[in-house]
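For this view, one protein chain was removed and the others were kept in their places.
Note that the chains take the letters A and B in the order they are written out, and that residue 1 is the start of every chain.
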Amino acid sequence: MKTTIANLRKGEKAIIKDFDADIIPLKLLEMGCLPGNTVQLLQIAPFGDPLYLNVNGSHLAIRIETAREIEVDCITK
Amino acid sequence: MIQDILTYLTLAFAIVFLVKKFFFKKKKTNKNCGEDCNCQ
C-alpha cells in the first residue's frame, strides 16, 4: 500500500513524491506542496480531520481526502 | 410660514435621498463564482 500524508503520525516528516496533478488543486501547489519538498504533520484536528501541515516552510491545513491523494516517502530518523 | 417651507424642503430632501438609495442603485453584473462548479 502506498503511503500518503494521511498515513503520517503526528510530528512525522516526509518527502512529497510525484502525484496525479489533476486531482490536487493548483492553490495547494502554489503554497509549496510540490514533489521533492518536505512535509511535516503538525496537528490533527479533533475528529481526525483536517490535518495541519508544515509544507516547505508554509503552515497550512488541508482535508483528509486531499491528504490521501498526496503520496510521500517517510523520513526515518 | 418659513417653518412650513423648511419642513417641506427637509421632507423632499429625505424622500429624494431614500428613493435614490433604494431604487436607483448602480447595478453590476459580475461572475463571481468558484471555478469548480457552474453557477448560473
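Assume a residue touches a chain if its C-beta (ideal position, glycine included) is under 8 Å from a C-beta of that chain, and two chains touch if they have at least 3 such contacts.
Methods note: contacts and distances are computed from a predicted model.
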{"item": "Protein name, per the UniProt record, of whichever chain is missing from view (\"Penicillin-binding protein 2\", \"Glycine cleavage system H protein\", \"Ferrous iron transport protein B\" or \"Imidazole glycerol phosphate synthase subunit HisH\")", "value": "\"Ferrous iron transport protein B\""}
{"item": "Residues of subunit B in contact with the chain not shown", "value": "2-4, 6-7, 10-11, 13-15, 17-18, 21-22, 25, 28-37, 39-40"}
{"item": "Sites on subunit A contacted by the missing partner chain, in the whole complex", "value": "21-22, 25-32, 34-35, 42-43, 45-50, 52, 56-63, 65-66"}
